[in-house]
Structure formats: structure tokens, C-alpha cells
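Data block below; observations after.
Missing here is one protein chain; the remaining ones are kept as they sit in the complex.
As written, the chain order gives the labels A and B, with residue 1 at the start of each chain.
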Amino acid sequence: MRKLLVFVITCMVIMAFSLPAMGAKKIVVGFPMYLSGGGAVFGKPSAEGAKMLVKEVNDAGGVLGRKIELLVRDCKSSPDEATRVAKEMILKDNIDFLVGGLTSSQGLALSDVSKHEKIVYIAPIPKVAKMCEKPRLHSYVFRSACNSKTEGRSAAVLAAKHPWKRIATVGPDYSYGWSVTGAFIPWLKNIKPEVEIVHQAWPKLGESDYTPFISVILASKPDAVFSTLWGGHFITFAKQARDYGFFEKVGFVSAGEAGCMEAIRGAGDDMPLGIISNAYDTFWHPDTAWHRDWVGRVNKFMGTKYASSWAGTGYDAMKFLTEAIKKAGTTDTDKVIKALEGLTIDCSVGKLTMRAKDHQAVRGMYWGPVTKVPEYPFPILKPVRYIPADELMD
Amino acid sequence: MSRQNWILIAILVLMGLIPVTGSRYYVFLLTDILIFGLFALSLNLLLGYTGLVSFGHAAYFGIGCYACGLLIKKAGLSFGIAFAATGFFGAAAALIIGFFCVRLTRIYFALLTLAFSQIVWAIVFKWNSLTGGDTGIYDINFPKFLDSRTKYFYFTLAVVSISVLILRKIVNSPFGRILMTIRDNPERTEFIGINVKLFQLLAFIISGFFSAISGGLFAVFNHSIFPDFCYWPVSAEVLIMTILGGMYSFFGPLVGAAVLLYLRMEVTSYTVYWPFILGTILILLLFFFPGGIVGFIENQIKRWRSSK
Partner (left out) sequence: MSFDLSFVVLQLLNGLTNAMFIFLIASGLSIIFGVLGVLNFAHGSLYMLGAYATYQCVSLFVDSPGQFWWAVIAASVAVALLGGIIERLLLRRLYHQEELNQLLLTYALVLVLGDLARFIWGVDQLSVSRPAVLRGAVEILGQYFPKYNVFILFLGPCVAFLFWFFMLRTRWGRMVRAAALDRETLGALGVNVDRLFTVVFMIGSWFGALGGALVAPVITIRPGMDVEIIINAFIVVVIGGLGSFWGTFLGALIVGPVYALGILVFPRLSMIFIYVIMVVVLMTRPWGLLGRPLQR
């Protein structure tokens, strides 16, 4: 009896307090992001980049005379958290648009939410190609990030330039690792049919002891290794591989932004030099007026000395969104979708175009060998170049 | 009919009226609470009534999720059949796992349930061709006759109400009283000629059945399912819900689920330090409110009555 009374009261309290904030005039954008756990080192600057774009737009008077409100929420590392957080924001905070997610599985999960909730979703970081391919492609999902196909294929293009014949791969045993490696191998074999894949190592995601894998890879005697270990996973691998003479014995091409400033600084003295890797943005390149301006703005906004490689991811996704709203002249979902298709924007890497046919931005990445330089207290990618995606996407 | 039942019906009617407010958010939140409330209640049949600490209940919730999801998406069964079968998958898994677990006691029981749930998780995570690995199973749509959130809410309300009714009947039956006797003193219960292990196993199976039912409800509610639903932190979370509400009151776990889910939704809007807050709540609970929310309020009411 008493228990029931309590139950009633609790229900009442819940209802009284959870009145959703009713829609103001602002355009509300939900931004679930990986902010706690191992990937937060990339999630955080990405969210900062998104905030920076919002500040710039709002300072200039907003879009269609309306201010933008960005709701950044932690969705940890998992797709189920991303799903839950996104749904909460859609139902409780009445967000108009959804941007965010970091891991590939989060991208797929958020894409699924956007399809069911009929809300535009732009993926700033998740790369897994099948998100924008049939049968998973649908009209509400867009990606401003580079995709796993482009990433794997650019690595193949670079690898093909070396005299390597025996290639081993190592990647985390989940969708991102599979999809990038799956793009790399056929593209490389296409360019260089004589290439042989001698071993494929699939440590579990978040493995802390790579040494057994390292010796197996070395025992297969490859000329070079292609890795899709990203972030901290790469650093751990590199620290453990170094003393096996790993990076002296074999060439190393690493996707997964092992060459981004955050990863390089995280690795400290243990960063292997000479490996070829990639990054979304490089604060030292290109040395042009617009890029220097971009880097300056990021540093000013985030209070950093060396602009994050990841701020651009959040910034560009939000820029696509705001430009599309401007072009559509409305926040109506269907019209914004139409406006996004084929839209070209100026952003952190120059011009980017969102393809109409698969809602994928034609985006490449910066690639280069990790090199020590006198100018900075940590190695950078040098010489670095932007490998465009145009010829790698289909 | 007793007064208690009248109040229950009143609450049911109140909840049934929620969608009339027109808020999608209430409907979403309440469906979520009902599902996890059922999950916590079914755990409590083991925890509060039989005295067995399962640290691997995510397994049965996850099995429910995947049974329902796979039967619909891969086997192409209709929702009705798939959902009806879900509970039996959970019960079957609980039978197999429980058979081994009930041989152990206390911390060893907890560790073995944990180990089994980790095996379930690892299989789900690694069996990519069947379960989709880390990307899970997606696009599990509402069935035709429940094609909106509101309709699905009513369906959930009905299923959870019936389940709660059955669970309540069970704990108030002679069977339930035997479980409580086992909880209070397993050795003595054995002496009076009751097969303790058998009763523990039965409680385990019933608990697994209803956990899987809640998993099945969740799979369709969420439209997509992931291996993390079988991972051990989920087991910890449902334990916290149960303790938070009060494991020695029948409706305690339901209240715990409601409070925890509501708080999480509110707190995560303001800060990323939700784990810190949850941990602090849990510590305060253990030290100052060992009976959980419901236990605390019951005590207050008792004190207030006796002072009158």
C-alpha cells in the first residue's frame, strides 16, 4: 500500500520535472560525441570545432535570422550510448538536426536513428563506407568525413610506390578495421598484382598487449605492414613494437590518423619516425593565407598553440549544415536534404563538395611520413600532401 | 478487491493516459522505464527474494534482444511469434547457465554468472556473420499493428503489467515463500527437506525468462541492438537500479529504474561527469539509505505513524 503511494509520487515528480524545453526560435543541433574514454582525445576537439562554427555563425547574426544552439553530449565509445543520447535529444530537447558520433559503429547507429526519426544526420568522423552505400544509405544521412574506402585506397596508392611485395595487415577486429583493410587490399592488388598478403592480424579493439601479434607479424616476414590501429591503440602498438626492431625491419603505412598531432604528441618519444600516416588537418600545411587564417582561428578559440587536427571535423560538418539551411532558406528537413546534395563549402581543407548520389563528401586526407623537424617539439608529417578523394571513391 | 489493487489500477490508468499529453518525450521515457523496470524486477527475483547475486544478468537481457532481433530480421518471423519465443530463449539460456551456477554460493556464484555473461558477450561480438559484430542489428521496425511510439508504449505497458502481475503472484505464492526461506537460511531450508538447488534454478529460469522478455521489448523499441547490451557494465547498472529502488520491496526495482533513467537523462544534459554523480549516489545509498528509496520511505512512514 505505502509502496504504491511512493510509486505514484515518483511518477508525478518525474512528469513534473521532465517537461521538455519547448522549441524556442533557435535552430537546435544535437551533437553526441565520444567525450569519455580512450577516444575522447579526438572527440573533444571535434566538439570544440563545432562550437567554434556556431560561435562564428551566431556572431554574424545566425542563419535565416535565427541563432544556432549546439547541444554537445557525451555518448562514450559505444553505438548503444550514441543511439540513446541521440533519441533523448530528439525527443526531449527537440533538436532540429543531428551531427556527431566518432566510431564507425556509432555512425551506423546514428544513421539508423536519423532514418527512423526522419531527421537530417551528418557524420563528422565515422568513416565506415557502408553507411553511405546501399542498402544502408537513406535520404537523411550525410557524411562530411572521409570514408574508409578513400582512406584504404589512398594508403594503397602510397604503398604501391614502394618496392614492397609482401604485405601484412594489422587492424582492430571490428567494422572500421575490416572496412579500411578491405578497401586497401584489392586496390593495392589492382595497382600491383604481384603483391602478396602474407599475414592478417586482428587484435581485439582496445587490446593492451600487442606483443604476441607483433612477433607473429614479424615471423611472416613482410616487407611492409598496413595498420588501421587508430589513436591510443596505435600508440600502444608502436611502443611495444619498437623494441622488436619492428619499424627498422618493415615499412609501415598507418591509416587511422596515427599521424595526427594528438596521436604523435601522445606517443612522445615512442613515435616511430619514417612511417607513413594520415591526418584530417595539419596546422603547418598548406602554408596559404586561408589555411593560416583557419589555424589562427582554431588556436584562438581553443586557446592552443598548435591547432588540433580534429577541430575541422566538427567544424566542417556544422558548416555543411548551416550552409545548407542558408541555401534552402528554411529548416524544413526535405528542403535541407535537397540543399545538401551537391553543396560545396569552404572549410578547414579548402573546398568540399557533398555528392548528391551517395551523400558522401568528396574528401581526402593529408598523408606523409612522420619526420622530426627543428621547428616543433614533436615530429610532424613531412613532406605532407593532401591526397584528394576524387579518383578513389567509386 | 484490496486497496492495493485499486491503487495499482489507478496507476495503470494514469500511465495509460500519458500519451494524451501529446508529449513524445514522456512516452519514450516511460517505455524505457517500463522495460528496464521489468528487467530490474526479474533480477530482483534472484537478488532480493532468493538471495543470489547475479553479476551477469546482462546476458539474458542481451539474449532477449538478439533472439527477438534475429528472429525478425534473419528468420523473417513476424513480430508476434518472435516476441513470444524471446522469453523461452532467455529461459533456456538461464536453464543451462543456471544449472552450473546454482552449485556455487555467494561470491563464486556472482563470478560464475559474470564469466558466463562475458562468454555470451564475446560470442555475440565475434560471431559477425550472424550478429553483425560491433555494428549490431539495425532497422528492427515496429510491427504493422504497432506502427507508432504510442502504440508500442501501450503494448509495452500491457506486457510489463502482465509480467509484473505474474511475478507478484509468484513471490506471494508458496513457491515465493520457499525462495525467501532459502534467502534467509539456505542450510536450514535444506534440512527441512527442500531441494534448495532446484528452487534456486527455477528462480533463475523465471528471472532469465522475464529478463529476455524485457530485452525483446527493448530490441524493437530501440530499433537496433548492439553487443554492449550483454556487456558486464549493463549487469552492474541493473543491479544499481535494484538497490537504488530497494531490493526488499516488490516494486523497489521499478522505482529504482525510473529514478536512475530519469536522473541520467537530466544530468547528462548538463555535464559529462555522470559516472561521478552515479558513483556518489551509490555510495550515499549504501551508507545512509541501505533499504533503497522505497525502503527509506517505508521507514519514514512507519516512524510517522508510530509517532502519531
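One rule holds in what follows: contacts are C-beta pairs under 8 Å (C-beta built on N, C-alpha and C of every residue); 3 or more make two chains touch, one makes a residue touch a chain.
Small disclaimer: the values here were computed from a predicted structure and weren't measured.
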item: Chains on display which the left-out chain touches in the complete complex; value: A, B
item: Identified contact with the non-displayed chain, of B:I11, B:A92 or B:L111; value: B:L111
item: Sole residue of A:G49, A:G152, A:G171 or A:G231 that reaches the chain not shown, by the stated touch rule; value: A:G231
item: Chain not shown: contacting residue from B:K126, B:K197 or B:R264; value: B:K126
item: Contact set of chain A toward the excluded chain (per top definition); value: 35-38, 40-41, 43-44, 77, 173, 198-199, 201-202, 204, 206, 208-209, 211-216, 218-220, 231-233, 235-236, 239-240, 242-245, 262-263, 266-270
item: Contact footprint on chain B, counting only the chain that is left out; value: 47, 53, 55, 100, 103-104, 106-108, 110-112, 114-116, 118-119, 122-123, 126, 232-233, 236, 239-240, 243, 273, 275-276, 278-280, 282-283, 286-287, 290
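Going forward, only the chains that are shown with their structure count from here on.
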item: Centre-to-centre distance between chain B and chain A (centres being mean Cα positions), rounded to whole Å; value: 35
item: Sites on chain A touched by chain B in the complex; value: 1-8, 10-11, 14-15, 17-18, 20, 35-36, 71, 73-74, 78-81, 83-85, 87-88, 91-93, 104-105, 108-109, 112-113, 115-116, 128, 136, 173-175, 205
item: Contacting residues of chain B [partner chain A, same complex]; value: 3-4, 7-8, 10-11, 14-15, 18, 23-26, 28-29, 126, 133-136, 138-139, 222-226, 228-229, 249-252, 254-255, 258-259, 262, 265-266, 268-269, 272, 274-275, 293-294, 297-298, 301
